[in-house]
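A single protein chain has been omitted from the complex, and every remaining protein chain is retained in its original position.
Read from first to last, the chains carry the letters A and B; within each, the first residue is number 1.
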Amino acid sequence: MITPVAVLMLILPAVGALLSVVLKRRARPAAVMTATITTGLAVWLTLSTFGAPYTRMLGDLPWLHGIVDTPILGIFVDPLASLMLLVVVPIGLLTVLYSTAYLTDKNREHPVGSEHYGRYYFWLLLFITSMVGMAVSPNFLQFFAFWELTTLCSWALISFHQNERSLRAGFKALLMTSAGSAFFLLAILIIFVRTNSFDFSALSKLPDGLRSWVFLFFLIAAWAKAAQVPLQTWLPDAMEAPTPISAYLHAAAMVKAGVYLMARTVSSGWGIPPKISLLMGGMALLTIFVALSFYFVQDDLKRLLAYSTIAHLGYVLLGIAIGGLGATLGFRGGVLHIICHGYSKATLFFCAGNIAYVTGTRNISELRGLGRSMPLTATAFFIGLLSVTGVPPFACFWSKFMILSGAMRLGGPIGPLILVLILSETLISFGWMLYVGQKIFLGAPLATAQVPSDIPWAMNVTLIILMIGCVAAPLVGMPLVQLMGK
Amino acid sequence: MVNAVHHVEVSIVILIVGSLVSLLFARRRKLCGWVSFAFVCASSVYTGLAVAGACTVASGEHSILSLPQLGSSLTLRIDPLSAIFLAIVAVIALLSTLYSVRYMEHYAHDKVAKFFPILLLCVASMTGVLVCTDFLFFLIFWESMTLTSYFLVTFESENAASQRAGLKYFIITHGATLCMAAAALLLWRTSGSFSFDAIRQTLSAMLTARPFLANAIIFLFFLGFATKAGLLPMGDWLPDAHPVAPSGMSATLSGALVKLGIYGLIRLFCSFLVVSPSLKIWGIILALAGTGSLFVGTLTALRQTDTKRLMAFHTIGQIGYICLGLGVGVYCLDMYPALATIALAGAILHAVNHACFKSCLFLGAGSVLYRTGERDMDKLGGLAAFMPYTTGTTTIASLSIAGVPPLNGFTSKWLIVAGCLLTGMRFPLFLVLGLIALFISLATLASFLKVLGSVFLGRADENLGIKEVPISMIVPQVVLAALCVLLGIFPQLVLRFVGHAIEGVTAMPVAGVNASRMWGGLFLIDGSPVAFWSPLAILTVLAVLALLSYAIQRAGGARTRSVPVWYCGEEHAAATVRYPASSFYLPFKHAFQGIYPSGKVHVPKFPAPLRRALDFDQWLYRPTVKVIDTAADRISRTHVGILQIYLLWIVIGAIVVTGILLWVRG
Partner (left out) sequence: MTVWLIKSLLLCLLNVAAALFLSPLCEGIMRKLRAAIHSRIGPPIWQPYWDLLKLLGKEDLRSTGGIVYASLPAFTLGSALLLAALIPMGTAAPLAFAGDMIVVIYVAAMSGVLLMLSGFASASPYASIGSSREMMMLLSVEPILAIALSVGAFKAKTLAVGGMVNWQVQNGPCISMAIAGVAFFLALQAVAGKLPFDIAEADQEIMGGPLVEQSGPRLALFRWAMWVKQLVLAFLLVEVFFPWPHLGSYLIDLIATIVKVLIVLVLVAVIDAVNPRLRIDQALGYYMRVAFSSLAALAFAVIGK
């Protein structure tokens, strides 16, 4: 039962993508339908494999006969994959739902005619497929295939508006993530050459010195994908994408692929050398602060959120690094942060979308007093920002707290050092975000912001669900992460 | 006695449900208020039952949720100390909600949907804070309380001042919460658990093993609680946040919410720490912090002309009194248990009393605001003629906060000052602190005489159409004023439970305070009885003597006649010659200028070179791409169109790849 469901879950969005191309202007219902069913399947899959990881190999590559005897393509659902599925598929559905209302000619920022629907939903659904495929990959090869597919979709979606800036941004994203992918490929090749296998477990069969290199290559790939320092610059530019895409690709899903890769490699065998862990953690901290430093100069709301995303992916990597150093709690916190941050940041991006939809601008300086005309958006934005900045009782508090607890499990001065750094970052980013939130939503409305607000129901429903997610994400994630670890 | 805990759980659930239900009625202002009030009533009844069940002995524990990985579990428990504060929260929440039902009409532009539901959640989280025995969940309740109150402070969305105040409030208190989180995590590192019991054991073990770390942790906790309590300088948020909140919320903030900081401090210093000589230092720090707050806070209050801002500064001052009492108590715990109980009883009693009179004052200021739309005392005057109930309750509360005997503020101040003076006989620093406290008590009086004199007394020009506020707003004020009088005359009523709380927290008998007599009143014992205060006797004698004086006054049978005010023969409108609030005590205010420095916060400027260094695109990626581009251009020149040369490339490439593979495998 599980295998057909998993395969169906993988195929369905792809089918939806093809349907979209066929149906063109009427692509929306098909897209919503397939995404909905996929979500149902993902939830079912999570429930049915809860506590019992499931592996099923389905096929192999004919030209590898004799070298690799076991099948290569297959399905692998463990708690980590389940958690990833619960991030990418439901938020994917919400993105599709939101897009149906957002990408119309009523949009004041970028009116989109119905002739573009086919193209848009094709790439979006294909992206969902690729994320699902990546999440359930049983080995590095399949992982890499879908990883590259996400890059491709990302390029297409960032450049969706096809103007000068978005084309540039899309190409930049493609270039930088591909540069990372090259290192991924290199790492896979090394593993394959040494062990004749693409399995995740093959990592631990490598000799120590080589394993360090392989991990380093994986890490570089992850940095590129997750927009970490020094490869972070593509993400803010990618904000040229339509807002739902930013919400999905650049907050919830694609950038999470990078950290998912690290979580995967670290948790399969726990053989990560300490110095690589230290490098990962150190760079994560550096990323967090570099991203923080860019907060204060952003006037574009989406770019601000993008920098925040960069910082929070740093948190995830920090948690994983702490896990790599021996404190499983930190690893769990990091992985929990994937889901918590996914929902919270998506909320914020969708709010930014609402604002752009209604006012036609994303510039913080041009916005004020929107709370009166958009109470729901205001509520969602505040919940999202409180969640993202780790204010209890919202989602990210739990994951941040677990990461910090994990850090405290480490010996020596590292724990308290991380504690001080993270808490100071938390306070500063919290203060700034709150300031921005107040500026946009509270105060007397500006003339430019006084617009009749008839936000389509689909956008509001999305926000309400995400608000619930901002509170409930740890409830879902906590049982899953409890199953992870040595 | 698990029952008591269950009552509290029911109460919290009622509040959360009530919050959602009142959201449904949000379109109708009054109905929403009454629905919320009904829910708060129900929850207060349950909280009251819980308090009744746990005010003498601690209830049993009840564990709801467990997170074994983090060593944490949501465990609830009520002991007499939390019972006292629960009672404060329940009473103040009930009265401010009742008050707000009509009061919120004042805000025509803002929907009550962002007031009542959030107020209920705020009360729920305050209740949660008080019954939690696990620090992780304590923090969660604590921060929920902060964030709900933040939304209540910024309620008036078009008022720039309230936005600024809210931002300041949330950022400062969030920083404080993070300090506490850091402290809890540092402790957890050793203990592996967040439960209060574990904190107690670990902290006491740590104080001997690693005193520096332990004291750092205590300092972080202190910072967290003191910020919420409003001790200066951390309490700088308070004078901004209180005035701009709707008055019902100001009353809750001042009456109940900042008290939780005090609750935390008492827990920390009396319960988490074992009695040891190192406590003395902390006692002195607390007492000095308290004295600093009461001195600066009250003298700054004297300068204010905004009613609610003035009261907010007095909150800082009165919290200073509580903290001073607490500090003296903590100082004495080790060596003079009897004196410790005196000061602690004073501190806790003052927390209760402050809840009564300060909430009453904020509600009174709210009533004035409701009817006149004005908080500026310079523009108000003579309201006594139009608003007799508000005037009466505010007068009682003002005299009470100023410590005029026999109102309730006096008893607790007497305990605190007596504790200071008696301890001062062993350690003279406290003598000075006690004298400062006495002096500041008078300054409080001066400040509130200014409020009474300029807002209520005197004469207004003509009838400006100002009426007394509706009955649902009068009732809470009257109840609070009545409590001020009642607790003033019969402090024994509360002191009994305060005694249980102190015994429960410090595990020491209350040896210093004897409150068993009714007519004889209270006396303090330090070896022998050394200090006396009998409110009932004093009140009786005062009443008799006043009657006697009245008899003398009427003895001549003089007739009374109403006359206009005499302006030396000239005719003036009352408002033009009114003595404005800003002119009160001018020479005195000049003497204490600049004791409350204020500054502006600027966004930190990021150094430009670093900004350029962080712009990787500029100096790394674009040049790299350019280099590659040029290189590719160069390489493309090898496309010469001659087959043999292409074949050569292929052969060379194959050799290189094979070489690499061989090298890697071998």
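In this text, a contact is a pair of C-beta atoms (placed from the backbone, for glycine too) under 8 Å apart; a residue touches a chain by one contact, two chains touch by 3 or more.
Predicted, not measured: the structure shown is a model, and the values here were computed from it.
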In the intact complex, which of the depicted chains does the undisplayed chain touch?
B
Looking at the whole complex, which of B:10, B:274, B:335 or B:438 touches the chain that is not displayed?
B:438
Options B:85, B:272, B:313 or B:410, residue touching the unrepresented chain:
B:410
Of B:562, B:598 or B:636, the one touching the omitted chain in the full complex
B:562
Residues belonging to chain B that touch the chain removed from view:
382, 384, 388, 392, 395, 399, 402-405, 410, 414, 417-418, 421-422, 424-425, 428, 431-432, 434-435, 438-439, 441-443, 445-446, 449-450, 452-453, 457-459, 520-521, 523-524, 526, 528-534, 537-538, 541-543, 545-550, 552-568, 574, 577-579, 583-585, 587-588, 590-591
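Following the convention adopted for this analysis, only the chains that are shown with their structure count from here on.
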Which chain B residues qualify as touching chain A in the complex?
67, 69-70, 111, 113, 136, 139-140, 142-144, 147, 151, 154, 157-158, 160, 163, 166-167, 170-171, 174-175, 178-179, 181-182, 185-186, 188-189, 603-604, 606, 610-611, 614-617, 620-621, 625, 661, 664-665
In their complex, what parts of chain A are in touch with chain B?
175-176, 190, 193-194, 229-230, 232-233, 290, 293-294, 296-297, 329, 332, 369, 371-372, 375, 382, 386, 391-393, 397, 401-402, 404-405, 408-409, 415-416, 419-420, 423, 426-427, 430-431, 434-435, 438, 441-444, 478, 482
